[in-house]
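Only one protein chain is missing from this complex, and each of the others stays in its spot.
Think of it as A, B, C, D and E in the order they're written, each chain with its own count starting at 1.
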Amino acid sequence: MGTHAYEGGRLNLPFVGISTFGKRPYVEDWATLDADVAIMGAPFDFGTQWRSGARFGPRAVREASTLFSFGHAGAYDHEDDATYLPASVRMVDIGDADIVHTDTERSHANIEQGVRAILQAGALPVVIGGDHSVNIPCINAFDGQGDIHILQIDAHLDFVDERHGVRHGHGNPMRRAAEKDYVTGLTQVGIRNVSSTAREGYEDARNMGSDILSVRQARALGPKGVIAHIPEGVRVYVTIDIDAFCPSIAPGTGTPSHGGFLYYDVLEMLQQLAQRHEVVGIDLVEVAPDYDPTGSTSILAAQVLLNFLGFIFHARAQT
Amino acid sequence: MGTHAYEGGRLNLPFVGISTFGKRPYVEDWATLDADVAIMGAPFDFGTQWRSGARFGPRAVREASTLFSFGHAGAYDHEDDATYLPASVRMVDIGDADIVHTDTERSHANIEQGVRAILQAGALPVVIGGDHSVNIPCINAFDGQGDIHILQIDAHLDFVDERHGVRHGHGNPMRRAAEKDYVTGLTQVGIRNVSSTAREGYEDARNMGSDILSVRQARALGPKGVIAHIPEGVRVYVTIDIDAFCPSIAPGTGTPSHGGFLYYDVLEMLQQLAQRHEVVGIDLVEVAPDYDPTGSTSILAAQVLLNFLGFIFHARAQT
Amino acid sequence: MGTHAYEGGRLNLPFVGISTFGKRPYVEDWATLDADVAIMGAPFDFGTQWRSGARFGPRAVREASTLFSFGHAGAYDHEDDATYLPASVRMVDIGDADIVHTDTERSHANIEQGVRAILQAGALPVVIGGDHSVNIPCINAFDGQGDIHILQIDAHLDFVDERHGVRHGHGNPMRRAAEKDYVTGLTQVGIRNVSSTAREGYEDARNMGSDILSVRQARALGPKGVIAHIPEGVRVYVTIDIDAFCPSIAPGTGTPSHGGFLYYDVLEMLQQLAQRHEVVGIDLVEVAPDYDPTGSTSILAAQVLLNFLGFIFHARAQT
Amino acid sequence: MGTHAYEGGRLNLPFVGISTFGKRPYVEDWATLDADVAIMGAPFDFGTQWRSGARFGPRAVREASTLFSFGHAGAYDHEDDATYLPASVRMVDIGDADIVHTDTERSHANIEQGVRAILQAGALPVVIGGDHSVNIPCINAFDGQGDIHILQIDAHLDFVDERHGVRHGHGNPMRRAAEKDYVTGLTQVGIRNVSSTAREGYEDARNMGSDILSVRQARALGPKGVIAHIPEGVRVYVTIDIDAFCPSIAPGTGTPSHGGFLYYDVLEMLQQLAQRHEVVGIDLVEVAPDYDPTGSTSILAAQVLLNFLGFIFHARAQT
Amino acid sequence: MGTHAYEGGRLNLPFVGISTFGKRPYVEDWATLDADVAIMGAPFDFGTQWRSGARFGPRAVREASTLFSFGHAGAYDHEDDATYLPASVRMVDIGDADIVHTDTERSHANIEQGVRAILQAGALPVVIGGDHSVNIPCINAFDGQGDIHILQIDAHLDFVDERHGVRHGHGNPMRRAAEKDYVTGLTQVGIRNVSSTAREGYEDARNMGSDILSVRQARALGPKGVIAHIPEGVRVYVTIDIDAFCPSIAPGTGTPSHGGFLYYDVLEMLQQLAQRHEVVGIDLVEVAPDYDPTGSTSILAAQVLLNFLGFIFHARAQT
Partner (left out) sequence: MGTHAYEGGRLNLPFVGISTFGKRPYVEDWATLDADVAIMGAPFDFGTQWRSGARFGPRAVREASTLFSFGHAGAYDHEDDATYLPASVRMVDIGDADIVHTDTERSHANIEQGVRAILQAGALPVVIGGDHSVNIPCINAFDGQGDIHILQIDAHLDFVDERHGVRHGHGNPMRRAAEKDYVTGLTQVGIRNVSSTAREGYEDARNMGSDILSVRQARALGPKGVIAHIPEGVRVYVTIDIDAFCPSIAPGTGTPSHGGFLYYDVLEMLQQLAQRHEVVGIDLVEVAPDYDPTGSTSILAAQVLLNFLGFIFHARAQT
């Protein structure tokens, strides 16, 4: 009796085949969605303030995810002695939200609609950006879904209220989230150096219930210590800006900032989180493959997402 | 009444969505194949003699093809005053043949199996390589399908018989084809300068029924004149090695050779061919995206294939 | 008495110094503008439908222009036996229009304001994009300046009226221009293959007074013949989409299309035009340096602009 | 009353506008220089022994510096709870020293002249290389300015006396500096692995008053411990070779060496230094953008310089 | 009397001259081989499961090695106060094993023949891959040479037995090695995350005498602690897959995996090993220069190899 896909049909090497996320099935008709976790791309990048190109983030992360998609029945991790994402976890790729060039509001509305479709189907939504403004419609979609706490892993605070009329750019999402009554708090980790947020933004954030930790502060606390900052029992939405990571491993992004997290810093926070909290939604944003000639950034995004999903469903299976 | 897809549902910009060829439907189960034309990737590159990387050719050409895949009902060409590839041409993407690393014979067998499935379904097979050795199983699959003539558009003759035991590398396919009794002749266009084929290869080719034209000779004849070299009434299989083109527009390939064709040289030959002959199969090989930092080569491949398919089905519709 | 700048102060090699266009003076305060020609950047790219990144076009073209900016008193061309752009032509760089991320209308308004400032000062406006949608505010700025004819050199017709609410994207500018009562006609050259404009767009264009020529048609006419298509005596605004050129020399753009113009094709049209018509405004758009690893596209843009300006002021000096 | 530039005129996003350092004013006439700190480029690279290209360092660092140049009144750092480089710090960019190809001595003389102009104006000189040989004329310019101590942060000792007649290449600057009577000592940090300096060079350096620390030794000491090696009360000139950093974050340089510093290693040394010593001059050299496809190295250089300047003027403001 | 080559003839800068490894002599006729250490390239990459291109590894590592090959008599390391690889260590480059495209077995046989020639001459074999499957013929060549222990530094376990008939791909070498009776044990360090090896592979490895350590486990032990895992007195063959390193410093490889070793992690293990064990053979594999636009990976490979060889012959000289 074969336990591995490759014993039957195809060897299905990473470089072979259509690039859906993790080479999982593509569900074009969102009305038929039936899965534990659904991946959607949000290839919107008009919200960037320096380098654009995050519109190609979803395609790049999908392609990179094939590296971790041998035809095995799940991924065995010898350090944890666990097989993550076995076939029993039903993961699908629902393609991309429709983006309308020149039109931020319409594009955001389409993203919100996609997340709502996933939530409607009872699946965990995982959105691949696109720039960080796509978090705004993602959080909008959680209206009526109960209270959530936001864990933001990012270099930048993204807490600008309004400037020159802009309220839905990639410098605004955390401010927009904090305004929601169903967002009960924010933990903002990795924040460092200069950004588009000025001193007032930091003061506002703290006043609106935010907990801000730099990379050095997070390292001093350790992964467990960081996660302990999140109130017990809350349901957590996680938004990962790839520029939270050090440009050494994530150069392919719009506004890189030196001094960022290394791989295990974030991996271990996510593993801790998965063990202690219900994770209700995820977005990973700002992968801009045109600045990623080695593929390192896309691979990081795929590796982090697949491991994080592994931790989440492993924890669910334990309970 | 809407005549364009974008009037209904989605704008579906080129940078949005899963990359199948031309954003056409993906058919995973080859037994259910029902289409006019079927695209298959053959991501095999162990047959290369200089730069490898053609294994990522199918993915790159698929992604590039999205540039020509706005949500229109067909592509209008004002020079020809024709709308090519209307929705009535049923085009599908059947994914890739399964490749087995280290094993040329097994990989080739899987490619042959895919082409056979397409032929079985009565669809026109279009194979995206992969290196030029993938032409060998493609031609094998035509065994029992009636006589064919081969039009090769290439920089290199690829007519080596055997060297150090190698008979199925990317220097051998035209020799292998010429050996088939159902291959009634070859027209080899674009051949120039040094290559892995020595003088004897040229003599053998001519002895085995091949007509060899260099780029300068083909230009002197003009597109009509070149196609007139193909015997009237034969059914034609077309194999396009992207290195037939000038490295100025097709640098992303394993063994570039200066002095190649420009775009209209080839486009007009293919348009002539489509008007005068039945085209029974196509492969386009040797796109190696790692040497194509601007995307120019992949875009060329997609643009040539989509136009060629447009010409073929436009001609079929006229008859 | 020295006739060359380098005899006095500095050698001023191309790689030395701040990158303004042609290393000409930077005028920050637009109210003080006093020049024959003024260059402005319009780094807006939310109007693109495939690859973005044209926001870095102005910086890249400025840097490339330094290659042609040795410390000479003008550029001697031995074929024409002319010294172009002598010091007597007062050329300045006024920097960039202010762009507001996420907000197309506000960004376009800022571009319009810049062009108006240049026109107000009696200088020839030269706008470097940015995507082709920046042509919309450029043409808007000509309201009240008398009738103009538009010469568009482009791969794409850009004549979409409205789709999903989009009227100011990079597929719309020529339609918007044709709607102006002060635009008396359009000559659209280089148009080829598929694009976002469908058959209706071509019909609309022709109905609204447009003359459409493909690359092959333009070559058959020759540069003189193409320019002869423009009605005698009209004042001409020239909009050059860099994708009018063949990807072999202009790969660094959002939506490349094979089969485009080579260098002399366009250079000679522009030289003809300068000799026969008053040129009242210029934009050159869609240079996306992230897809231009060799710098070839930016160099082309700078070389074309500097030569075109040379032709214009040389012609003015003759009269 | 607006405290931010963007409340008045322009949003001035990083990707908009002419690239001067930090988007600060460009002062072309050095005789009129009136500032607290003046940036000058020294685009000289004939002194390199492996990869050249540092001539484009100044342009690349200027462009990267725009990422940190939103239209804010200073940069707020939440870890230090400080706003660095407020408008009251008068920073200007004086462009580049004139470089004469093939002529090392003349190019160096022009660099020296620029630094002298800055010192003459009472401003802090910040020179962006160019290869490390540009440090030689920088130090020459300090003749008559009182005693200085040199803090070199670098992978290589650069202490070769003379070889094949070469005394002013990028392997010689620290030897040249040590020969000056106004250079009272050197602290050389980050030195590791093989380089052009042989054993005798190390012995000479120690004999001439140099203190040599490797990366591992510096880490063991900690930033405070390293800076404690510098004699109390000395005025310090800082020369930063970007190859002091790990190639993971600074690949864009002529002679990368693995095992280098990470971001906080250097940042914290510079912050310590600014708090304990008067900094009288800075150069940052060997950024070679052609080897920096992601921009990571240029961004690092800009981020380090802007933070270091922030620390220096913050410390000055405290006293 | 000169002790440095540059005092006599040539300066011989790194960018000058033919690229043999370390610019050491090229020995074309293997029958005449007489050296202490011999470098051979094994440019085979048909065994890869994602990105190919390791065939250009040997050329890239050779070119990078020139950076460390100034015309000095050995490389002085100030941390160790040692001059490594003095002229007395006779190092030669014997070129590449002959590779036969499409033919794994024949190519492997040629590699084995090369290693046998080196062993026959009594020199230390150092093989530069190529993909990790080239380790298979390397180990085969040790048949009859006495017992060896293998130290593998790698991200992946490479312990797949057979899949779809594949036994000699880059996922199989450690399994093939473990089957040899003269391989007395394996220490596998750096192993992490998902790979082509499933859970059974790990079980098999442990059952066949393997000791498996992840990056985090190895760091917790420290370099000394890791090397202490190797049984005392064994002769050690070292196989280094460059993907053992973090993609931050080694992006140029076929299957990068985040969370890898940094430079000193591995350097210090190798230094420990050289001091405690006889090293009888080395291979360094999976450098794929097409994914290494900055050269960082090739430089790492060259720097690690040259330092490791320095340690080995320094240790031999002590005894």
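Methods note: contacts are C-beta pairs under 8 Å (C-beta built on N, C-alpha and C of every residue); 3 or more make two chains touch, one makes a residue touch a chain.
Since the structure is predicted, the reported quantities are computational estimates derived from the model, not experimental observations.
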Task: Missing chain: touched chains present in the view - done: B, C, D, E
TODO: Can you work out which residue in B:Q113, B:T184, B:Q217 or B:Q275 touches the chain that's missing from view?
DONE: B:Q217
- [ ] Give the residue, chosen from E:G95, E:G169 or E:P223, that touches the chain omitted from the document.
- [x] E:G95
TODO: Check the options B:Q49, B:N110 or B:Q271 and report the residue that touches the missing chain.
DONE: B:Q49
Open item on the list: Take the complete complex as the reference. Which residues in chain D touch the chain that isn't displayed?
Closed with: 45-49, 51-53, 55-56, 100-104, 106, 133, 164-166, 168-170, 290-291
Task: Missing-chain contacts mapped onto chain E - done: 9-13, 15-20, 26, 41, 43, 55-56, 59, 62-63, 93, 95-101, 293
- [ ] List the residues of chain C that touch the chain left out of this view.
- [x] 4, 6, 11, 13-15, 66-68, 70, 72-73, 75-79, 83-84, 246, 248-249, 263-264, 267, 293-296, 299-300, 303-304, 306-307
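Assume only the chains that are shown with their structure count from here on.
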Task: Selected interface, A-C versus A-D, where C-beta contact pairs are more numerous - done: A-D
Task: CA centroid of chain A to CA centroid of chain B, Å - done: 39
Open item on the list: Going by the contact rule already set, what residues in chain D reach two or more other chains?
Closed with: 11, 13, 15, 246, 248-249, 293
Task: Inter-chain touch pairs (all) - done: A-B, A-C, A-D, A-E, B-C, B-E, C-D, D-E
